[in-house]
Each structure stands twice: as structure tokens, then as C-alpha cells.
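Heads up, one of the protein chains got dropped from this complex, but the rest are sitting where they should.
And now, subunit A:
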Amino acid sequence: MQDLGSKRLIAMFSQAAAAIDAQRDHLSDLDGAIADADHGMTMSLGFRAVTSALAKLDAEVSPSEVFRTAASAFLDAVGASTGPLYASGFLNAAKRLDGSDVLDPAAMLEGIAAGIAARGKGSRGEKTMLDVWLPAAEAAQQALRENPADLWTYVLGAAADGAESTRAMMAVRGRAARVGERSIGHIDPGAVSALLIVEAMADTLGNEPSEG
């Protein structure tokens, strides 16, 4: 019971890795429309490195330790821009979760979103992964106020809307920004992969039996 959060978290990373692997070419195609077509490969590489690093962890680690391990594995494996962004997001989530064996999903989402935003100096509306992470984190807070039992329904809805909303946006960051208005009409690959991770979270971290 004590390590329930960590086990679920490790399962989450492996499910996210599988989902990203399955969508690898699709993500790269989306990226090819507005940038350099490497997003699927970068994400897949990073998550594979994360799962193999997590497999080496002791059973007794805390959720924050899981995130720390994931951050450094991801960063060392990919570099690129997603490396520092997700590494910063995971590290920040680790900080929020420090000292607790229970996995608080709202704190986790908030930590990831804030970490990514700080590293990339980004905000929503810029056609990036933040258009998924920020609404997801806010939806979790909203669910806590309104209907904690449905937290993942709130989060998933907001994340999916967020990913879809990038279609109408013009990229202002990263390589896609170079094509300016030509980026409109294309959904952002970083937002799509972020949604895959949120979905893996909902699958593995949702349906909590009871308060751990």
C-alpha cells in the first residue's frame, strides 16, 4: 500500500512509452508538416530510456524518486527541446511530491506543467505541449473543488480540448514558429504526445480503489 503510488507511476510510464511507440510515425508526420519531423522518434527514444531506467529501480522508491529518475533518463537520452522541457517538468513534479508516498495527481500535473512552462518560458496559446499540460493541471484543480471523484474525466477532457485547440493556433515557439502562418491548421505534435501521456496517466492512475 505504501508503494502503490510508485508502482502505478512506473506502470504509467511504461504505458505512455507503449502509446508513444505505437504513434511514433504519426507524431513524426504531424511534426513534418510544420517542423523537422523528429518528434515521434525523440519522444519514443526518451520514453524507452525512461522505462529501462525505471526497471532498475528498487521496489521501495517514492513517487518523487520515480520522477527524478525519469527526468535524468529522458534528458540524457534525447537532448533536443523536448529533453530539457520534460526533464524540467518531471523534476518539478518530483519536488512537489517530495516527502510523500501517496501520489497526488493534481500536484503532479501542476508540477509538470509549471516545470515545462518555466524551462521553455512559454505559456498557453503558443501551439505547444503547454496547451495540453496547463489546461490539464487547471482541470485537476477544478475537479478538486467540484467533483474529486471525476478528476481524470475533467483532466482528460481539458487535455483533449487543449490538443485540438492547437490546430487554430499559430506557432510562436520552436521550429514550427519559423513557418509562421503556415502552421495554422496543423495540430501540434507536442500537444498530441502530451495527450498520450495524460491518457496513460488516466488509465493507470485513475480508478483509485480508495485513498491510498
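Going forward, a residue touches a chain if its C-beta (ideal position, glycine included) is under 8 Å from a C-beta of that chain, and two chains touch if they have at least 3 such contacts; residues count from 1.
Everything below uses one rule, namely that contacts and distances are computed from a predicted model.
Chemist: Of the candidate names "Cell division ATP-binding protein FtsE", "Tryptophan synthase alpha chain", "ABC transporter permease" or "Dihydroxyacetone kinase", which one corresponds to the UniProt protein name of the undepicted chain?
Modeler: Going by UniProt, the chain not displayed is called "Dihydroxyacetone kinase".
Chemist: Out of A:51, A:64, A:81 or A:204, point to the residue that touches the absent chain in the complete complex.
Modeler: A:81
Chemist: So one chain is hidden, and I want to know which residue out of A:28, A:51, A:92 or A:193 touches that hidden chain in the complete assembly.
Modeler: In the complete complex, the chain left out is touched by residue A:28.
Chemist: Residues of subunit A in contact with the chain that isn't shown?
Modeler: Its contact residues with the unshown chain are 25, 28, 32-38, 41-42, 45, 75-85, 119-120, 123-125, 135, 138, 165, 167-170, 173-175, 178-182, 184-185.
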